[in-house]
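Worksheet: one structure, shown below.
Removed from the display is one protein chain of the complex; every other protein chain stays in position.
So, chain A:
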Amino acid sequence: MASPSQASLLLQKQLKDLCKNPVDGFSAGLLDESNLFEWSVTIIGPPDTLYEGGFFNAIMTFPPNYPNSPPTVRFTSEIWHPNVYPDGKVCISILHPPGDDPNGYELASERWSPVHTVESIVLSIISMLSSPNDESPANVEAAKEWRERRDEFKKKVSRCVRRSQEML
């Protein structure tokens, strides 16, 4: 088991790196300066997607044994997407603990591995926004709409984008 100090050292280091060399497409910082395990992330809706122009806030919560276990990510902004639960929790395979699915259909390479960082996780979320996976949806309604009534889906997403701009 990784010691808590290893987790905080690693998170500290990533925070410093991200401040020094910001990455296009998102910004990240601590939710509360005294707690390294809760991050606040703002993701900019990727260009050429339905989410373009939106600013979506999310909270990343790291477990004490990070990086051996994955963090959870939850959108605080309203977002309509097949892979985001109605409560905002993000469901993508790299955030699944390695033991969850020993023989299942997710390949080991798609699941959590300690080499992932805040940066690689957020980049995965951005790519999720541009290409939803409707095979194992977290939000069944959204997935159905995405598949069958794309217009309706687009309308709902644009509403989310507009609201996220108003919240700025």
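In this text, contacts are C-beta pairs under 8 Å (C-beta built on N, C-alpha and C of every residue); 3 or more make two chains touch, one makes a residue touch a chain; residues count from 1.
Going forward, contacts and distances are computed from a predicted model.
J.: The complex lacks one chain in this depiction; which UniProt name from "Trafficking protein particle complex subunit", "RanBP-type and C3HC4-type zinc finger-containing protein 1", "mRNA transport regulator 3" or "Dynactin subunit 4" does that chain carry?
T.: "RanBP-type and C3HC4-type zinc finger-containing protein 1"
J.: Which residue, A:78, A:110 or A:134, contacts the hidden chain when the whole complex is considered?
T.: The one listed residue touching the chain not shown is A:110.
J.: Of the residues listed, A:29, A:47 or A:97, which one is in contact with the missing chain?
T.: Once the missing chain is taken into account, the touching residue is A:97.
J.: What chain A residues would touch the chain not displayed?
T.: 1-2, 6, 9-10, 13, 65, 67-69, 94, 97-99, 102-103, 108-110, 113-116
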